[in-house]
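Worksheet: one structure, shown below.
One protein chain is absent from this view; the other protein chains keep their places.
Labels A, B and C are assigned to the chains in the order they are written; within every chain, residues are numbered from 1.
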Amino acid sequence: MGFFIETLFSGLMAGMLYSLVALGFVLIFKASGVFNFAQGAMVLFAALAMARFAEWIPAWTGITNLIFANVAAFLIAGLIMFAVAWLIERLVLRHLVNQEATTLLMATLGITYFLEGLGQTIFGSDIYQINIGMPKEPIFLFDGVFPGGILVNQEDVIAALIAAALVALLSLFFQKTSTGRALRAVADDHQAAQSIGIPLNRIWVIVWCVAGVVALVAGMIWGSKLGVQFTLATVALRALPVIILGGLTSVPGAIVGGLIIGVGEKLSEVYLGPFVGGGIEIWFAYVLALVFLLFRPQGLFGEKIIDRV
Amino acid sequence: MSEIKPLKKIGDVIMDVRNISLSFGGVNALTDISFDVREHEVRAIIGPNGAGKSSMLNCINGVYTPQQGEISFRGQSFKHMSSRQVAEMGIARTFQNLALFKGMSVVDNIMTGRNLHIKSNLFLQALRIGPAQREEEKHREFVEHIIDFLEIQAHRKTPVGQLPYGLQKRVDLGRALAMEPQVLLLDEPMAGMNLEEKQDMSRFILDVNDEFGTTIVLIEHDMGVVMDISDRVVVLDYGKKIGDGTPREVRENEEVISAYLGISH
Amino acid sequence: MQTTFPRLLLKHATERPRAAAMREKEFGIWQTLSWGDLRELVADIAGGLHQAGLRRGQHMVVVGSNRPRLYATMLAAQSLGAVPIPLYQDSAAAECVFPINNADVCFAFAEDQEQVDKLLEIRELCPQLAHIYFDDPRGLRKYDEPGLMAIEELVAAGKVYARQHESFFKTHIEQAQPDDVAAMFFTSGTTGNPKGVVHTHDSLLDRARAGASFDKLTHEEEVLAYLPPAWIGQNIFSYAQWLACGYIVNCPESSETVTIDLKEVGPTYYFAPPRVFEGLLTSVMIRMEDASALKRKMFHAFMELARRVGPDRMDGKPLGLADKLLYTLGDWMVYGPLRNNLGMSRVRVAYTAGEAIGPDLFQFYRSIGINLKQLYGSTETAVFVCLQPDNAARADTVGLPIAGVEIKVAANGEILVKSPGLLKEYFKNPQATAEVLTPDGWYHTSDAGFIDAHGHLKIIDRVKDVGRIKGGANDGAMFAPKYVENKLKFFPFIKEVVAYGDGREKVCVMINIDMNAVGNWAERRNLPYAGYTDLAQKPEVYQLIQECIEKVNADLAADELLAGSQISRFLVLHKELDADDGELTRTNKVRRAFIADKYQPLVDGLYGGKTEQYIETVVKFEDGRAGKVSATLRIDDSKTFAPIKAAA
Partner (left out) sequence: MFYRENGQFKTSYRADQQIFPIAQDRWAVLAMLAFGFIAVPFLFDEYMFRAILIPFVILALAALGVNILVGYCGQISLGSGAFMAVGAYAAYNTYVRIDGMPLIVALLAGGVFATLVGVFFGIPSLRVKGLYLAVATLAAQFFCDWAFLRIAWFTNNSTSGSVSVSNLKVFGWAIDSPIQKYLFCLTFLVVFGLMAKNLVRSAVGREWMAIRDMDVAAAVIGIRPMYAKLTAFAVSSFIVGVAGGLWGFVHLGSWEPAAFSVDRSFQLLFMVIIGGMGSIMGSFFGAAFIVVLPIFLNQFLPAVGDLIGVPISTAFVSHAELMIFGALIVWFLIVEPHGLARLWSIGKQKLRLWPFPH
């Protein structure tokens, strides 16, 4: 039983990271109808930037303070992501307005490749650590309840908290700030939004910036957990099923979906895996999503699409 | 050719629309619409924009499923049918906002209208041996007759995207004709045309009706043209039928005048 | 060996039944009709017509554009000994009345609804017109007019008849004799009713053959029939010579696809009036305008070369090695592709006729390797009187008299022709016949001209227009206004010219500049101007025009006969000559006399030696209102040259 809960817990942790990536997807899709395949590449790019600057800053400034280095690195990485977002809007999206979804999808595939190449060219292609001083040693909870208690990584908990904070922040941003409201307006109806004078291009830049930040946070957590390396880009592929499950246009969908998938993967891996030779979490999520597609194409929380003649 | 007016015979009811009601998420597009269409006639459905004309058409050829009512064609009545079945029954249509296959040439666009008649299977087509080749030629010939009929020989091989609007409308009509339909549904065939194009189009519509005896149901909001070419007219307003009869009768119908002609241009 | 058209049909059908006789682009492909099929079709139509009552000597009208069935109907009529009368498909209904009644026609073949409507419209006026057969049933299914019938039905009926009467077709054809009347063509006289020009099988076929042997035409030629069949030219090329040589005639799909069809067919034997060639050239130049600078440079460079060596090459003169190589390169880069896009890569022989053709225009086609030539002839002469040999084509002559033709120039300069191809008579019009046909068989062409040093015929003008200079330096010299005017009009800057000189001591001209050409010219040398009148009076423009005139004078000086017609004074008119003001005919020919007295002051000014003249004229505007324009026009002198006696 304890083991089950442990697995469940680690599942939730992994799921939370998926949620973060998925969140990036959903934000961009809501605002600009673009299915941003490059989200994963952005995560990698951001993580690389952060990891490297966290190394370089002490080297350049001589200030060895960990907090300072990380904060500075975080900010710089953030700025870089803004730049990336701006460039993407300028050089790509702007020229692909009212193209079919698939075209845009393929374009973001191109962006993915470009970012991966660029990131590794600038920041190098080895494995880097992000050390934001998270306590590594595990702790045991509920010793009383279960024999031996439940082993939980502190950093997971902290990561979870950060993620939660981010989500909270975002929802605040959407609910309270005028930009946020504009974003929601755009998401609901492009034409209408434009007609009341909301500049789509600017909105897109903002959304991509936000997505960039989300990517950064995800990258940071992921990086500090498992180190920053090329494979990080593939996290996007892992997060795809999440949004299918949650619905392309629903933020809560992304989060819930992420958790479901995370847990689903771990449980299936642990309880089904052995019978079929293991390693099934890679596709399990997808098959789950696929089955879902057939019965509820719009996902858990997404709204139904009616196309008229 | 006015003094020698072709005499034409209108047959009995071929299509009967009974109490059709359709709504999108609570919004009523059509409420309890009934009318009939006689063989060989030109039947118009008119009404201001948003009167539910297009929805009516979409119900007839299976794009939408009405919540209530049924449509009977040649006696057999159906509530819902797939577009395919409708097509097989010999009902073709054109579209208000062009729905041509942009990536294909004029000939190929019209050829698609023949697909229902193509028998040879994938493998024959892949090898293009014997029957497949002969079939292609047979149907190409048929299509060429339509091209000749619509006088677009000069544009045969041009990608439809490059044609002026008026000609694209003709290709759209051609694609429908290629199905050898018994009933032809025209969705605002003259929308956005200049006067000359409108006259051409009405000529083609009448010719189709004369030459092939095709029954024609057309939607228009441009009264002028409709009154000239149609035998009977149904008037819709806000999804309700407010008038039905010959052009003259409709012209004199009070409700129509107030609802439609009043605001017509 | 003498024969008739139907006999030639049988000959081809027996010798080469499978070979193609006619192609028609219909339903996207070139539907081919072999000589065998054609014979059958003709036999069936003949059967049908015979049943319907068409008899020897009767006339039958065919009206429509080039369609195999139209030509088949003509053959069928001839097989029965009846006389087909092709009418212009674009003529108004009223214009058809006279021919139909004149030859009291009871049978008509109409291409389509348009033509049928035309005939039905005039039926009250031509009650005898009992039978109308149409080719294209589009829109005609519901007509229930007495005697209106689809050609298919006629063919079907004829098939039955032909099956019952095995030998009927052959026997009828044998009865027809070479000197029987074969066809009748109505020429629109400028005044009065049109005249029906009657031709026999002999006259038409003899000329067809003469032309064919002159250009060594074979049965492999391809011809595109796109001009009205009612016009003798088209009829010779796509009917008489078609049957004489047994080559292939191609009918375009529709009027707006002619250029495409031309490119597809790639005729080997081509004919067009100058305006067609002009249209093609302009389109070429316009399309080249949008080409990249580099490409334009290359194009013009090679065209320059072509202008230099092309004509000599065509005339079979030897070229320098360098030029040969350059021209070959040019043929690769420009001439070849150009010919291909014009649809003329396969052209062996191309003719232009009808009116004078500009030398530049003429040379353009020859220089890119198209064997364009001129010929002289008319409806009355069954076209072929003079033809230009391949290596001696000139813009200003119309060629050598060909086999069977005798030519002499009458005292008044009129050209008289004696040839086996002359008309038999004007139908039911002996008086008109007598006017043109002398008892000893000379035909009066009413063209003035002469045979030049090389034996080529040179057309100057209509006889009635040719005048004489009276008094002054070259008293009594011949003056040919049209000739002078045309020479000037070949300059792009000059739109219209009116030349005076008959009965006067010198030649003076009034000129209309071409607004576009001169406008561009002015802009290129940034010369500001406010509208036509202003531009017309610019000294620079006068300078420009003067140069043109003096070039012409130089030319004329070289020409013994016309040296006296050199232009000594000119002015540029302040307004464009306009048909609405009665200054031009509806066919845009200048009305000299009318203009002369409308602009009396100007004429006086010209001859009175003034250097400028005030003039005030009434003009009609588009909206019908009348207004006055007035201007003071300068009058300039132009250099004339001493006549150069033609050496030898």
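Of note:
FYI, a contact is a pair of C-beta atoms (placed from the backbone, for glycine too) under 8 Å apart; a residue touches a chain by one contact, two chains touch by 3 or more.
This one's a predicted model, so the numbers in the text were calculated from it and none came from an experiment.
The chain not shown here is in contact, across the full complex, with A, B, C. Across C:Ala93, C:Ala130, C:Met333 or C:Ala432, the single residue that touches the chain missing here is C:Met333. One of B:His40, B:Lys53, B:Arg93 or B:Lys169 touches the chain omitted from the figure, and that residue is B:Arg93.
From the options B:Leu116, B:Ala191, B:Leu206 or B:Met227, the residue with contact to the unseen chain in the full assembly is B:Leu116. Taking the complete complex into account, C:Thr32 is the one of C:Thr32, C:Thr187, C:Asn429 or C:Thr533 that touches the chain left out. On the side of subunit C, touch with the chain left out of the figure occurs at residues 23, 25, 28-32, 222, 250, 263-266, 284, 287-288, 290-292, 295, 298-299, 332-334, 336-341, 343-346.
In the full complex, the hidden chain is touched by subunit B at residues 61, 63, 82-84, 86-88, 92-93, 95, 99-104, 108, 111-116, 118, 120, 122, 125-128, 132-133, 135-137, 140-141, 175-176, 179. Looking at subunit A, the residues touching the absent chain are 35, 91-92, 95-96, 99-103, 105-107, 109-118, 120-121, 125, 237, 240-241, 244, 248, 276-280, 282-283, 286-287, 289-290, 293-294, 297, 309.
Simple rule for what comes next: only the chains that are shown with their structure count from here on.
Ranked by how far their CA centres sit from the centre of subunit A, the chains are topped by C.
Each chain gets one centre point, the mean of its Cα atoms, and the points for subunit B and subunit C are 48 Å apart. Subunit A and subunit C have Cα centroids lying 80 Å from one another.
For subunit C, residues touching at least two other chains: there are none. Listed in rising order, the residues of subunit B touching subunit C in the complex are 1, 4, 6-8, 107, 140-141, 144-145, 147-149, 151, 153-154, 156, 207, 210-211.
For subunit C in complex with subunit B, the residues that touch the partner chain are 26-29, 113, 117, 120, 138-139, 141-143, 145, 253-254, 256-257, 260.
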